[in-house]
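Note that one protein chain is taken out, while the other chains of the complex remain in position.
Our next item is chain A:
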Amino acid sequence: MILLIRILGKVDDNNSKEMELKGYQRKDGRKGIRNVILVAYLVECAHHVASEIARPFRDDNVQVIGFGGCYPNEYAAKIMKQLCAHPNVGGVLLVSLGCESFNRNKLSDAIKESGRPVETLVIQNCGGTSKTIEKGREWIKNTLEAFKKTISVNISVKDLMIGTICGGSDATSGITANPSVGLTFDKLVKNNSTVIFEETGEMIGCFEDIIKRAETPLLAKELQKALDKAARYYTIMGYGSFAPGNADGGLTTIEEKSLGAYAKCGSALISGLIKPGDLPNKPGLFLMDIVPDGEPRFGFPNINDNSEITELIASGCHIILFTTGRGSVVGSAISPVVKICGNPDTYERMSDDMDVNAGKIISSTATLEEVAEEIYVKVIETASGIPTASERLGHQESVITYKTFEPIGPNCLVG
């Protein structure tokens, strides 16, 4: 703890070059806080083989991700590419069945281009399940050996990109965990980190405030367009965002529910609007537009919490701050998830799965500011390599679905 306080003191001084965090330098200039080998399946039919290849290496940061669909999708290809070239990833093994439509050569070339070791195994060419598993494990063993020579570099808080989402919310989330994360976000922005929030479909009532916070008037127009699109999309999907249970928990209106979630993004200026897989162009606060463009086609924008987390990671997030009230247990492949529990009773029941007890604000006299500081310390601790609760428990969820996006407009990023 003394060590951590010393690190934080240095962060506060904005003298980040003195900070002694070690990370991994990647060819594109980004730095990672983990050195993961990915085994990536390119269709559900190759999922089992990929899992079997990774199984003996559970404790060596070998993790499985993939796209289940057999039909092509540009968005899915982009997300896969960005995940495979994520700064926390050091090497990739692609596992293809052989007849699926995923362009494995293009993905393999992109990974090679990013300076990472990559190998592709096509199950139909390797002679089936057992032979592919054997070849895959061999490749992992050799790559792990080479990993021992990976050069580590100093990183500081300004090298970090942090995302936030909430899941399994209850009445406490909006008054404890979410506003605490908002204050942590403010401090990260002050210290030149990049931070991302999303959930544009749950921001009715916050539009006016979001627009006011845009760095430029042209960006404000883009934010307005993204929010209008989200409101329309969810209306067509028939998504009732306010359930009677919300009222039992003390919430009265859709705008009250929205702003509880919105509190996670803090109070900094909004520096840009990105879509999943786009990289922010500078430090500061970014909004991710997660709602597909065009007419609704493939169902709900995000089918579960992990599809949101996967998108934040595809845009470069090193760490995800996940607030919960009812008690989510998930983590993620590639980037550690820090779970902040807003409900003191849930924390008591599920403390193994939680990293921060924001419920203290209710159950004792802890303030939002104190919990925000604790989350900030946890971010630094996690960046230094200490595993989060979900990492310790082996959680490595990852989900990629079908979506359609137009590229972002020229005014979404501000120079």
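Note that contacts are C-beta pairs under 8 Å (C-beta built on N, C-alpha and C of every residue); 3 or more make two chains touch, one makes a residue touch a chain; residues count from 1.
Here, contacts and distances are computed from a predicted model.
> So one subunit is absent here. Using its UniProt record, which name fits best from "HTH-type transcriptional repressor YtrA", "O-phosphoserine sulfhydrylase", "Na(+)-translocating NADH-quinone reductase subunit A" or "UxaA family hydrolase"?
Hidden chain identified via UniProt as "UxaA family hydrolase".
> Per the definition of touch given earlier, which of A:Ser156, A:Thr172 or A:Ser271 contacts the omitted chain?
In the complete complex, the chain left out is touched by residue A:Thr172.
> For the chain not shown, which residue from A:Asp28, A:Glu74, A:Glu113 or A:Asp209 touches it across the whole complex?
A:Asp209
> For the chain not shown, which residue from A:Ala263, A:Ala333 or A:Leu413 touches it across the whole complex?
Of these options, the touching residue for the absent chain is A:Ala263.
> Among A:Glu215, A:Glu255 or A:Glu373, which residue is in touch with the absent chain?
Only one listed residue reaches the unshown chain, and that is A:Glu255.
> Would you mind spotting which of A:Gly29, A:Pro244 or A:Gly415 touches the chain that isn't drawn?
Of the candidates A:Gly29, A:Pro244 or A:Gly415, A:Pro244 is in touch with the missing chain.
> Based on the whole complex, identify which of A:Val122, A:Val329 or A:Ile362 touches the chain you can't see.
A:Ile362
> For chain A, enumerate the residues touching the unshown chain of the complex.
Residues in contact with the chain left out: 170-172, 174-175, 179, 204-206, 209, 240, 242, 244, 247-256, 259-260, 263, 361-362, 364-365, 367.
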